[in-house]
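Complex shown without one protein chain; remaining protein chains in place.
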Amino acid sequence: MSAERVRASGARQDPAWLRRTLIAATLLVVGVLIVLPVVSVFVEAFRNGAGAYWQHLFADPDTRDAILLTLTVVPIALALNVVFGVAAAWAIARFRFRGRTLLTALIDLPFAVSPVVAGLMFVLLFGLQGYFGGFLQRDGYAVMPYLTSALVVVVLGASYAFLRPSSPKLRRGLWAWPRTTVLGGGVILFAGSVLAQRALGIWPSGATLKIIFATPGLVLATAFVTAPFVARELIPVMEAVGPDEELAAVSLGASGLQMFWHVTLPNVKWGLVYGVILCGARAMGEFGAVYVVSGHIAGQTDTMPLRIEKLFQEYDAPGAFAVASLLTLVAIATLLVKSRLARELPQGGHR
Amino acid sequence: MGARRRVLPGFGLSLGYTVFYLGMLVLLPILACFAKASTLSFHEMADAAWTDRARAAYLLTFGTSLIAALVNVVLGLMIAWVLVRYRFPGKRFVDAMIDLPLALPTSVGGLVYASLYVKNGWLGRYLVPAGINVAYTRLGIVLVLVFVGLPFVVRTVQPVLEDVDPEVEEAAASLGATRLQAFRTVLLPALLPALITGFALAFARSIGEYGSVVFISGNMPYKTEIAPILVVARLEEFAYAEATAIAVVLLVASFALLVAINLLERWSRRHER
Partner (left out) sequence: MSIEVKGVRKRFGSFVALDGIDLAVPAGALLALLGPSGSGKTTLLRIIAGLEVPDAGTVRHDDADITDHAARDRQVGFVFQHYALFRHMTVGDNIGYALRVRGAPRAEREARVTELLRLIRLEGIRDRYPAQLSGGQRQRVALARALAARPSVLLLDEPFGALDAKVRQELRQWLRNLHDEIHVTSVFVTHDQEEAFEVADYVVVMNQGKIEQVGTPAEVFEHPASAFVMDFLGNVNVFQGRVERGRALAAGLEVPYPQYPHAEARDTAVYVRPHELAVESEPRAESESLEARVVHVNPAGAVVKVELRTELAGQLLNAEIDRERFAALDLKAGDRVFVSPRRVRVFLPDYAI
């Protein structure tokens, strides 16, 4: 009787025929949906031999420029999102504050926005018809003194907060008056820096600052779409590690920076590495948002995925597959790193 | 410092920067989108966002996303089951490949799918003569959406299935339940929250998907034009108001889904303990 055999083989063991069927079905699904497409990318790319492949990649100046542009845009967007991800993970995993749940949900928001809509938003802000479009067109560089001065003030203010002695008895001079120092110093520094830049005429006046249909727009759109990745990888890792070692470092006399470099970073490094790689891979492959803000100027605002689409439209399949093969390699590298890191990432509470 | 001092350093700095960055990069653009939409009167909005062509696009977007997400629930449950319960050669490889759609650029996915299923493609040369047209049809859209959404279901179901206490199933068996009864009455309820969450994630991802669909759909108005493609089409006609109106419909739908997913996760977490 088959029923008896089932029972004899254990309550959690499926009968052999079911096991075989399900495994075969899984292999078929994964094979057709995932493996076959990956294989076909490389087969199509090398259809006319390695020489032709090389030609497609580097002899075509527009393709070459697309690769270079991607290699410019991705590191900037990645750097922005790494700083953001570390800051967000630190605030959310280590502190309890009002609005923490809301902030966590806000971080995920870019995932919920269609990339095309994300691109549209930036067009609405910075495009010719957009809210800041007219101004950017007329005299866009006029904002640069303010932007750079604000950046200087923020960086110096943050360093002040970081370097300020934590004990009251050590706070003398400027350290003793944080509000006055930061506010007063900030205003003076900001005004001085703005006036100096204007007087020196560093930035061109009456010139157009292009954001949409130019590299800054590509960076913004890419950063928007990939913003959650680093934070999302780091938060669970940081929570699993727990704050005890950081508290130990602080009680042993470490400063904030020392604690961060000696304890926090080594403890979350694998989560950070995976977050960075995933974020980078997604940034390289971002299509919808970039498509909307790029304007498709060959050689200037075409990133690699946009170049694939253009080549595809021009019926240059081997060229499209050549570019696609590079991006596929990045994706495969990401998977390899992930399966390697699976062992390093803490799976939860073990100490 | 403020009234409440914190023991670990960097709270103000990290929270301040997080809020600033999110505000500038994410909230400001979203606000701009809604601000632009609010300059339209109700009629203008309806004219822009509720045309026959737009409605056909919504229907197609949500319909194909729904079908793809349902297919993903079935396939995802099966794959998760096989990966957790069975041992077979190549298992680690299959497990690793599941994440590929997350890492592979959508444009590459679209490109490959389009070329696999055209008349002289690797699969198209067998399917097209048999009367199955994938390229430039709705079936093609569903197919790429299944590709894009597959990891979400597998990766939400897999850990839950791994955590199911083996004794629960053994208890069911010792109480006289058949294998199928045990699955239906004991396992499926435990997996249900994860299945629903995976479904919602795959569905949300599909609604916004653009890069892969644009290659395979052919983008014929009323037939294979999904909503994001319509947004781009309007933009290319410099019809910003119309594009924004459609975008707002998409935004509201995806925000509603985001809220639903968050509630679901809270609900399923409560069921775990």
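Just so it is clear, A and B label the chains in written order, and each chain counts residues from 1 on its own.
To be clear about the criterion, a residue touches a chain if its C-beta (ideal position, glycine included) is under 8 Å from a C-beta of that chain, and two chains touch if they have at least 3 such contacts.
Computed from a predicted structure; not experimentally measured.
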Left-out chain, listing which of the shown chains it touches: A, B
Among A:Leu57, A:Leu189 or A:Leu247, residue touching the chain not depicted: A:Leu247
Residue, one of A:Ile23, A:Leu234, A:Val263 or A:Val323, that touches the chain absent here: A:Val263
Missing-partner contacts on chain A, residue numbers: 165-170, 244-245, 247-255, 258, 262-263, 266-267, 351
For chain B, residues in touch with the removed chain: 4-7
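By definition in this document, only the chains that are shown with their structure count from here on.
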Chain A residues touching chain B - in the complex, by the definition given at the top: 3, 6-7, 11-12, 14-15, 19, 22-23, 25-27, 29-30, 32-38, 40-41, 44, 80, 83-84, 86-88, 90-92, 94-95, 97, 103, 105-118, 120-125, 127, 129-131, 158, 161-162, 166, 178, 220, 223-224, 227, 243, 246-247, 250, 255-256, 259-260, 278, 281-282, 284-288, 291-292, 304-306, 308-309, 312, 317, 320-321, 324, 327-328, 330-332, 334-336, 338-339
Residues of chain B touching chain A in the complex: 1, 6-15, 17-19, 21-22, 25-30, 32-33, 35-36, 75, 78-79, 81-83, 85-86, 88, 90, 92, 94-109, 111-116, 122-123, 146-147, 150, 166, 169-170, 172-174, 178-179, 182, 204-205, 207-211, 214-215, 228-229, 231-232, 235, 238, 240, 243-244, 247, 250-251, 254-255, 257-258, 262
